[in-house]
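Missing here is one protein chain; the remaining ones are kept as they sit in the complex.
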Amino acid sequence: MQSSAVNESQVVIDSQQESGHHGHPDHRMFGIILFLISDSMTFLGFFTAFLIYRAIMPVWPPEGTPELELLVPIINTVVLVASSFVMHKGQVALKKNDIKGLQLWFGITAVMGVAFLLGQSYEYFNAEFGLTTNLFASCFYALTGFHGLHVTVGVLLILSVLWRSRTEGHYSSSSHFGVEAAEIYWHFVDVIWLVLFILVYLLQMS
Amino acid sequence: MNIPSNILTLILGVALTLISLWYGQNHGLMPVAASQEASEVDGLFNLMMTIATGLFLIVEGAIVYSVIKFRRKEGDLTDGPPIEGNVPLEILWTAIPTVIVFILAIYSFEVYNTMGGLDPMASHDHQQMMAEETMESSQLLAMDNSRLALGLGQSPEGEQTPPLEVNVNGIQYAWIFNYPETGTVSGELHVPVDRPVKLNMTAGDVLHAFWLPEFRIKQDVIPGRESLLTFTPTRTGQYPVICAELCGAYHGGMKTTITVHSTEDYQQWIQDNTFAQVETDGDVALIGDR
């Protein structure tokens, strides 16, 4: 236990502790997992609401809902799932202290994430229904929108990893919290998408 | 433990039981019971009061006794006996509440069933499922929600007098009662004594709740859905009808009355009100025949 005498330096010390370099072991990964458990409950809430509507409404999707176009979402699904594997290669590269590899694979992942978001926007602009058309349409936008928000955050995380990786020695095979956190978050967003895709797109086909 | 203290415990136990039993019957907390359902609920409540009184006396007794008996003397710095647990005792106070809770749950279930709470699912839905069996299987899941009745239905027991049906509409801040048999529309509910009444309820704007304190029944009234409430008045008189779900600023003013008439008076009321609304006499004659 350090006995710092200067009051003002406390903030500095604290923040050092937080980044795990000083004194305590690093518990941030544990915290991230707690966060993801929590976040998955949000989606669980949305999904359950969706399923309840589906179960109790006499006609579902409500009459007059146009067929959902499947081509773009399928491409999107493939892109997103593939990006998880691409991203993992980046992490593996880092474990071998290959920063260039990390940057390459994470860069590709970010591009794929952006591609997903573009596909999503394309879908939004070309959909034949608006947010308030009917209950199904509202659910569609709420669910995909909330997920899209997560993808956006994920892309930003990846970009910030890329930004930091430019600093010599910021990430190494032994210090890679940011990389791992971004990755596990990305996988999480990916899995959520698969569930969402099944619920919103596939279950509507009869 | 020596014998005198055992006797004391015994006396205390008997006194506790007697007090609980007495208070459970004589708390006088409920308003008059004006329906079959109400007496059922009161029976249940009396049992719960008995149990609650007993538990209350035991726990509060233990606290008060400890505070008086086990006080630290001034200057006494020693600790109490290092007792960290007692397995049989702990099993006992896990088991007893478990048993109590099971009894309460089963009794409540019985009362609820007698009140007809399980009827809408048992009968109403079943018919619907039969009707839907002919449809495509994928549509089976898509049960029509607006037809799914919620609330209290017919009691499985008792003679099946056809109930008097009244359609109830709740709007901010009034109740409107519609008698489909006669076309009577009223702002107050009038029913004959000793005949089951079935209310088909829906709301026009926001949630309301239909509450009859003297009948111990309540059911939310929901826009876009139908809920129902079946009960049998057993006591003539006039009782309040209260809206129990927050529905806006004048939620507190959303009240009316239910009048339970003798059978003759009820006919009279129907007659008066049907004529007042200039309905065809045919309907009235039909009622008279019943």
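So that you can tell them apart, the chains are marked A and B in the order they are listed, and the count of residues begins at 1 in each.
Keep in mind that, in the parts below, contacts are C-beta pairs under 8 Å (C-beta built on N, C-alpha and C of every residue); 3 or more make two chains touch, one makes a residue touch a chain.
To be clear about the criterion, contacts and distances are computed from a predicted model.
S.K.: What is the missing chain called in its UniProt entry, if the choices are "ATP phosphoribosyltransferase regulatory subunit", "Cytochrome c oxidase subunit 1", "Tol-Pal system protein TolQ" or "ABC transporter permease"?
M.R.: The chain we cannot see is, by its UniProt record, "Cytochrome c oxidase subunit 1".
S.K.: Can you pull out the displayed chains that the omitted chain is in contact with?
M.R.: Looking at the complete complex, the unshown chain comes into contact with A, B.
S.K.: Which residues does chain B use to touch the chain missing from this display?
M.R.: 29-31, 37, 40-41, 44-45, 48, 52, 55-56, 59-60, 62-63, 66-67, 70-73, 76-86, 89-90, 93-94, 97-98, 100-101, 104-105, 108-109, 111-112, 115, 117-121, 145, 148, 150, 152, 205-207, 209, 211, 213-214, 216-220, 222-225, 227, 240, 242-253, 255
S.K.: List the chain A residues touching the unshown chain?
M.R.: Against the missing chain, chain A presents residues 1-7, 10-11, 14-15, 17-18, 23-25, 27-28, 30-31, 34-35, 37-46, 48-49, 52-53, 56-57, 62, 131-132, 134-135, 138-139, 142, 146.
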